[in-house]
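Missing here: one protein chain of the complex. Every other protein chain is in place.
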Amino acid sequence: MKRMGQGAVLAAAWGASQSAFAEYAYNLQAPASPIAAQVFHLHNLIMLVCLGIFVVVFGAMFYSLIKHRKSVGHQAAHFHENTTIEVIWTVIPFVILMGMAYPAAKVVIAMKDTSNPDMTIKITGYQWKWGYDYLNEGVSFYSNLATPREQIQNAATKGEHYLLEVDEPMVVPVGKRVRLLITANDVLHAWWVPALGAKQDAIPGFIRDAWFEADRIGTYRGQCVELCGKDHGFMPIVVNVVSEADYAAWVEKKKGAAEVAAADDTKTFPLPDLVARGEKVYAASCAACHQANGMGLPGAFPAISGSKIATGPVGAHIDIVLHGKPGTAMAAFGTQLSDADIAAVVTYQRNAWDNKTGDAVQPAQIAAAHADGKGAAAAQ
Amino acid sequence: MSDVAHAHGHDDHGHHAHPTGFMRWLTTTNHKDIGSLYLIFALIMLFAAGAMALMIRAELFKPGLQLVHPDFFNQLTTMHGLIMIFGVIMPAFSGFANWQVPLMLGAPDMAFPRMNNWAFWILPVAGLLLMASFFLPGGAVAGGWTMYPPLFIQGGISYDLTILAVHIMGLSSIMGSINIITTILNMRAPGLTLMKMPLFVWTWLITAYLLIATMPVLAGAVTMLLTDRNFGTHFFNAAGGGDPVMFQHIFWFFAHPEVYILILPAFGIVSQIIPTFARKPLFGYASMVYATASIAILSFIVWAHHMFTVGMPVAAQLFFMFSTMLIAVPTGVKVFNWVATMWRGSMTFETPMLFAIAFVCLFTIGGFSGLVLAIAPVDIQLHDTYYVVAHFHYVLVSGALFSIFAGVYYWLPKWTGHMYSETLGKWHFWLSVIGMNIVFFPMHFLGLAGMPRRIPDYALQFTEFNQIATVGAFIFGFSQLLFLAIVLKTIKGGAKATSKVWEGAEGLEWTVPSPAPYHTFETAPVIK
Partner (left out) sequence: MSLAQTDKYYLPQPSIWPIVGSLALLLMAVGGTMMMREVPHGGWILLAGFGTLFYMMFGWFGEVVRDSEAGRFNKQVDASYRWSMSWFIFSEVMFFAAFFGALFYTRVLSVPWLAEGDTMQQLWPNFQAAWPTAGPGLSGPEAQFTPMHAWGIPAINTLLLLTSGVTVTWAHWGLKKGVRSQLVWGLAMTVALGLVFLSLQIYEYYHAYTALGLTLGAGVYGATFFMLTGFHGFHVLVGTTMLIVMLGRSMAGHFTADHHFAFEAVSWYWHFVDVVWVLLFLLVYWLI
């Protein structure tokens, strides 16, 4: 009898949650995937049950606070235990909890089932950007924050998608089961797009998977949600869900761009071109730590301007950029940037600010350093 | 409180005279002195860590970077969390234990007075190591109070100092706990059986057990961090066969019980106060004891609810979800018992009672949001968002901290011999309750809408709720200056307190004069 009553309450709560979509400002974001929708309803259900209990328990307490006060002349009773009632209020919550556990378990199981994907994307977290590798299509790229520094420093008006915009969004077709293989390069990060209901920590050295299936075309935004250092708040995620045809077109375009970039690695550039290109790379990949003025942040990130490495022998400079410095925040950029980009950024660092070496480092030198520098990075 | 101290300066064994001045506090073996030291330390740290919170809130008042650099913001967050937990709540509860446990048990002092002194005096050392790191190159630790590697491996000198500070605070807690357990088990007045002990003593007994069981595990975890940082081990590095997530498992095996360490003594304090002002015995004493013990035992098997997003196998996910939900049952028993204690009592609403009532109500809100987080699929949406921040501030601020306020108002007359100002106390209460809800309630909505925690800057749609929270934080923060004023004023003077202080008070501590003499119960009272 009691069980049935419970069931009815739960069912009513579930039903009520279906109509609660309206109040997004006070609830989870509007779901855009089946899992996100299930979580949305589950949350509403739990909230309503808690609210119910709250009203009953504190209704009783406030009634007592008003009626059983000394100032209205209430005399204290002397009872101080009652086994029956104590058993009842142990058992009822237990039953309510079982009523919550069942639907929750179903969602957990659906969420963890990553089998039979239509496509697989490997996502890598870096300090502080995301890397995407489309394993089926062979497309790879990095996704950086696109909000200009001036907006962050309050020197310009903030745009509509302030801090939630990137230079290269992730693009997926609508209605497809997308499996994500998530990992990290340096420290923990976490990939999360609320509307898609997918969140997974990115753990260096391990692949952990997650999945989503977007049921509406649109742009969905999220952020890194695991503290990953200074710019943790500045590594957003943008997913463009597009039609299948648009997706195919996007893949083609990406492949073309990759060929152009690969060709650069075999060219030779004059110094000004390298510096100009390097400045862009520096701004995107290095300035977060070493700062735009090359002065770093004392105690945490060394200055490049006037640095012994950036003004000394080229070999050591290339080496630290290619292989990083294990145990510090300085990552191995050899696996992230193209040879042409590394050549450019090294050249830039050797010629910007107080550094006036006049060196022009070419992509071929980087390729050569790749070839003989393998052991140095892997050791440790 | 110095007049308290000199009241009974006599010396039983007559080796040498008592040191005076500063040396008295450095060398004291008196549980009351040490209790006061703990409480003063906690109060200072509350203002230090609270000031950091206010800086955090000020930066978050509007989008864009205004006041602090992102890295300094992370330092503030980390240090705020570490100090509030290890430097405010835990020492404050130890202060209560030192003052009250011997008084409530009819014991003359703690079992090991010298070790008691040491357990306190290494805390300022740890505090110094933590705070000093703000002034070192690279600044203080910025990896979150949870200290997750690999981020925690990257940092500079302050990270090593923090690890050692954690070791020292752990040592302090272990020594303090061994002392408290031994006192409780071995120094009770004749006739005071375990099941007759005041509930506050029970909750501390169980808390001390949790501390002894988990603090060494934390020490192990941070030791591994230290060797990974400095001695080339690979516990948390996949290249060497380790796993960063392993740290999280070990850490939360400590830190989940830790959150109950931060709330069980609060339950104890509230369980003393409510019966006093309801003028009615505590309802369900035995089930309170069993519920406390169940919470403690369950707390060892729920830790991975902090890790639902690391990618655990589905069976583990389900196990930790179910076990976490179970904790609502014994906690519910406590809430119901408190309400039943008030039921048909004869209640008055002095400041301690007000804080206790607010505790019951607001802690439950925090408990419910905890339950929402315990539902794994929902947690996957809410993990590392402001919803979590809202949850734990409800249980920590309106839970742990409010119970401390309640306890201070309740026992301050016993400690100082003076009544605090009831008017000012009520002002403090109302400002705190209102302020507290303005800060932390909107954070639920921020979390639901998708605002991550530990970020110095945020997207535009989060602006309104952040502004409300910041305003609330300043109201709440500055009302604590009132608390400081009330406490100082009461120490200095005020209406004389009787030995019973409160009409409905029961227990041995109310049989000694107010202020409690320097030495009490040198011969044990007998309980029938």
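Read from first to last, the chains carry the letters A and B; within each, the first residue is number 1.
As a convention for this text, a residue touches a chain if its C-beta (ideal position, glycine included) is under 8 Å from a C-beta of that chain, and two chains touch if they have at least 3 such contacts.
Just so it is clear, the structure is predicted and the values come from calculations on it, not from any experiment.
Among A:Lys122, A:Arg177, A:Lys254 or A:His370, only A:Lys122 touches the chain left out of the display. Here one chain is not drawn; of B:Asp71, B:Asp243, B:Asp384 or B:Asp457, the residue touching it is B:Asp243. Among B:Ile44, B:Leu65, B:Met131 or B:Ile212, only B:Ile212 touches the chain that is left out of the view. Between the chain not shown and the residues A:Thr183, A:Gln200, A:Ser285 or A:Gln365, the one that touches is A:Thr183. Listed here are the chain A residues that touch the chain not shown: 122, 181, 183, 205-207, 209, 375, 378-380. Against the chain not displayed here, chain B makes contact via residues 11-13, 15-16, 18-19, 24, 26-29, 107-109, 111-115, 117-118, 121-122, 124-125, 128-129, 156-157, 160-161, 164-165, 168, 171, 174, 177-179, 181-182, 185-190, 192-193, 212-217, 219-221, 223-224, 227, 229-235, 237-243, 245-246, 249-250, 253, 522-524.
Keep in mind that, in the parts below, only the chains that are shown with their structure count from here on.
Chain A and chain B, compared by their mean Cα positions, are separated by 32 Å. Across the interface of their complex, chain A is touched by residues 63-66, 69-71, 74, 136-139, 142-144, 148-151, 153-154, 156, 229, 237-239, 243-245, 278-287, 309-311, 313-314, 317-318, 321-322, 325-326, 328-329, 332-333, 335-337, 339-349, 357, 360-361, 364-365, 368, 371-372, 375-378, 380-381, 383-385, 445, 448-450, 452-460 of chain B. Against chain B, the residues of chain A that register as touching in their complex are 24-29, 35-36, 38-39, 42-43, 46-47, 50, 53-54, 57-58, 60-61, 64-65, 68-71, 74-82, 85-86, 89-90, 93-94, 97, 100-101, 104-105, 107-109, 111-112, 151-154, 158, 160-164, 182, 186-188, 190, 192, 194, 197, 199-201, 203-206, 208-210, 221-234, 297-300, 327-329.
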